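Let me give you the structure first, and then I'll get to my questions.
Of the protein chains in this complex, all but one are displayed in their positions.
This part shows chain A:
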Amino acid sequence: MLSIRRSVGAFVAVAVGVTLVAVATLLLASGRPQVPDRLADAAVVVQSPEAGAAADSFAPTRPWSAARTAELTSGLAGVPGVTAAVPDRTFYAQALVHGRPSAIDAQREDAHQGHGWSSTRLGGLRLTAGAPPRQAGEVVVDRALGLRPGGPVTLLTAAGPQPYTVTGLVDAPGVYVADDVAAVLAPGVRVIGLLIAPGADPEKVAAGVRGVVGGDGRALTGDGRSASEPRNDARTRWIGMQVLTATAALAGFVTVFVVASTFAFDVGQRRRELGLLRAVGATPRQVRRMVRAEALVVGATAGLTGLLVGAALAPVLGALLVDVGFEPATFRVRYEPWPVALSIVAGPVIALLAVWSASRRAARVRPLEALREAAVEQRPIGRLRVATGVLLVAAGLALSVGTATADQARDAATFALYAVMALVAGATVLAPAAVRPVVRLLRSPVRRPGGAIGMLVRAGASTATRRTASIAAPVLLTVAFAVLVSGMVRTTTAAYAAGRADDVNAGWVVVPDRAPGLSDRAVAGVGGTALLPTTVFESDPDSSPTDRPLTALGVDPVGFAAMNRALTVVAGSLDDLGGGDTVVLPASANRQPSEPYALVFADGEVVSLRVVAVVTDDSIPGDLLLPRSVVRTHDPSALTSAVYVRDRVDPPVGARVVDVSAWAAEADRAEDRLVWLFTLLLIGVSAGYGAVAVANTLLMAAAGRVADLRLIRLAGATRGQVIWLVTAESALVVLIGALLGGAVAFVGLLSIRAGLAEQAGVPVDLVVPWSVVGGVVGLCLLLAVLASALPTWRSLRHRPARSPA
């Protein structure tokens, strides 16, 4: 029974879907943490204790203090099998090329890291030229920078630009300074690498290490050492995982959806053949199984095709993901067995899920239908279908509310995606019921210029509601998705920016340019109010979780209070923030002024502080406030994130000046860019599908309507009129789909806006990127018109009377 021509649409849809699933899962399986090259030769890596935070917060580990590091290093050197214990010190340092940070490496975290020279022993790094650094002012740099040994270089550090002399070159990113210099710049240590004797068993050594370290760290061996990868890489990979998971889920969902409508349409077109089969002796069960078996064959072959295409495309897409920043630069595609197995299974499973309801409908075809024209369809919508649709819409609305009220932007995005899926599925299920009223609504514009054609278009669309609905469904899906997702992202971004700009009382903001932050020299040159963030750890052993990481902001209290419009002091006075031992806490910390509060700083030292003021939680863009000098003392590598100034100033090295609204809009620019890319990727996936589905369904419909159109030709219509008829029909159907989809999306968007307005405390404008929406509708319209006009034009080349029976 399998007809090649008929199955092409389903085949293409499943193949594309499995390709996406295969690519996404292959990349997903490949995205594993890597042992940093710098630690490649260290068979055992001792890492300082994990911070007590959620795995996806990517907080650094709690560092050891200088004294503790010395103690541990000598203890670890004594473990049997260990030949050397080397503390790996990491601090901020960036070589300036032509007076600016290099643009090429802005993405790579390790490109702006400095280390002590002894760290090179852990990675087996050899000098390609020159000599190692021996004293202050000497540095070994990456060969790729194009500098020569003996020449000068300016290093940008947290203090500011510093003159150094290049003593040697290595073939690795980052800069290497003498160990004494590194110890000053990075007093806190997070990793001690162990070199072991040849033949020594790393596991045995690790066991010995645990005896020395106890609870104050972890011993990592083998692949487990990848836990010491840069936090930004872990974070980037995590984002990539979210993107890939969502893409795979969306691809699976959209495929089932598109293929289901293809099959449903196919069954509708084959009613007469199925009736004939029933008449000559096929039981309903046989018909059902036949339709499913066809789907299975299509699914299996298309799945295999998709897997092969996906496997071929994975490396290309992997490179692309690295380029746009969804994966760290160390990312490589690996062909793991599970994605391959999953993709092989995905094709048949998608096809079976998709054909489920179509096969049931096929089994209900009565034998008499072999004798009837199939044009007059039966009741457009069943009660079970209504119930399913209503349930899905209800679930979608509930999820929209979840989106609007979620605390985390991340959770909100996830909720939103599933909300869209549920709303779209519900709208499609209910679409046949909505077609007739919508057609009536659109009646006048079609009738006036159309005359007889208008009458035919209208009658056709509302009689064959199922046909109309199955063509409109992919348009609905595509438009709803595009409007909702792009609108949500833009509205959220604008809402956050508005909230941020509203809080700041300044004219201009100095922000880093091609550097992770601003140096002290830059800050001093600018004046104004600076924020100096650093990560500290709660040191109260009774609190749970222990070592909870907090973002502390080093500020000048007077400037900060003047700049921050959102600041509300609950108790104490911000003016008392000064000296070496004061802290301002938010109300949620549950402390009163003058209570003690101990923190572990980036240098590993425990410092007992005194609470001088309590502010409301939304007063500060961090977890607590410290005097700027305290942060600088304990974290020599801390970098200023922004400086607020009243009037425009000339930017120092590695900085730019922007006005407050621009700053607010771009404060999360890197993240917003990723989110927007992600959004476009998802919209692209669904729009591509929508287009495939629309074209496919219309091509199938065109084949089924040849006789109809010939009749209209015989009744006196010119060829032009018939082409205008099918074009108008398709346009009407696309319009119906776009209207329904838009309606679904706006319901979702309004609930999201309500939630955001409540969260941000400012009125939020609904931002809909009409260019994206217009592009998606235009694409559907274009393909729809082509897919219906072209086959019609071809089938009408002959004179109407020469129609075969």
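Definition applied: contacts are C-beta pairs under 8 Å (C-beta built on N, C-alpha and C of every residue); 3 or more make two chains touch, one makes a residue touch a chain; residues count from 1.
Basically, contacts and distances are computed from a predicted model.
Selecting from "Spore germination protein", "Molybdopterin-dependent oxidoreductase", "Aldehyde dehydrogenase" or "Putative ABC transport system ATP-binding protein", the unshown chain of this assembly corresponds to "Putative ABC transport system ATP-binding protein" (UniProt protein name).
Screening A:37, A:273, A:513 or A:708 for touch with the missing chain picks out A:273. Checked against the full complex, the one of A:83, A:135 or A:286 touching the unshown chain is A:286. In the full complex, chain A touches the omitted chain through residues 1-3, 272-273, 276-286, 366-368, 370-371, 805.
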